[in-house]
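This report refers to the structure that appears directly beneath it.
For this depiction, one protein chain was excluded, whereas all remaining protein chains were kept in their positions.
Take a look at chain A:
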Amino acid sequence: MTVQRRSLSKSKKLLIQNSVLYVVLTLASIVCILPLFWMISTSLKSGNVIFEVPPQWLPDGFHIENYGKALQDIPFMQYFLNSTIISVTRLVAEVFVSAFVAFGFAKFNFPGKNIWFLLLLSTIMLPSEVMLIPVFQMFTRLGWVNTFLPLTVPAFFGGQAVFIFLLRQFFMSQSDELMEAAMIDGANKFSVFVKIYLPISKPALITVAIFSFQGSWNDLMGPLIYLNDSKKFTLQLGLAMFNGMTKVEWGPLMAASVLTLIPVLVIFFAAQKYFVEGISFSGIKG
């Protein structure tokens, strides 16, 4: 009888705990989803109800014309293509090169290894504004301004320090015995990296890939500084163009933002399984 009562009170306690947890999680989810909901809702509103006070959460009918305007006011498809070219090129380069460098730091000993790694990490702390003018001058002298080269080529030379750091942590957690066994069987270090460590790093690589894509896709400053010809603009620059001299076109801006968000969402959901694994392996937090 006492045991029954105890287990009943235990299950009651669990129920209360779970209920509280779900309420808190539901509230947190609402807070996170609200801006997205507002963006989608606003993209379907007519101009004069966007800033109604109190806010009108649901659109006054479906003003699809905002989407039409978003596609027509800026060359949306051209910008979409430009963003895709830059983001995909960077993604390929950053994932492979970062893994390559990280593998070296994780699995090999060489003179000054820790100092080199520290130097690499210190670049994370360097604000991009400090580098803006000298780097711009360098690319100007190379004749690369107003091309995609300044936005893509640097990714082939070392990737991003933060990705290298994360992948190094991941590689360090993998057993050295795998490498030793493969080398006894005659594999060299590069083939060990490509044939053994890369395949088992899929979750970490996909996580880095998602972050790389998201970073490039949402980058405003890089394309703004290096691209002059509006035909070469990316979607982020296109979104900024809805901010006019005397008004902001909120409806079309929100519609264009929704359309711009879709590729990132698709990629995230397609790779969600690996992404969660990658976070738990490498300790990345979004």
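Throughout what follows, a contact is a pair of C-beta atoms (placed from the backbone, for glycine too) under 8 Å apart; a residue touches a chain by one contact, two chains touch by 3 or more; residues count from 1.
Keep in mind that, in the parts below, contacts and distances are computed from a predicted model.
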Hidden subunit of the complex - UniProt protein name among "Bacterial extracellular solute-binding protein", "DsbE family thiol:disulfide interchange protein", "Electron transfer flavoprotein small subunit" or "tRNA 5-methylaminomethyl-2-thiouridine synthase TusC" | "Bacterial extracellular solute-binding protein"
Contact with the hidden chain (one of A:I40, A:V162, A:A240 or A:L259) | A:A240
From the listed residues A:T42, A:S83, A:T152 or A:Q174, report the one that touches the chain absent from this view.
-> A:T152
Have a look at A:N114, A:S175 or A:N188 and name the one touching the chain we're not showing.
-> A:N188
Interface with the unshown chain - residue positions in chain A | 47-48, 51-53, 73-74, 85, 89, 92-93, 96, 132-133, 136-137, 140, 143-149, 152-153, 156, 187-188, 190-191, 194-195, 220-221, 224-225, 228-233, 237-238, 240-247, 249
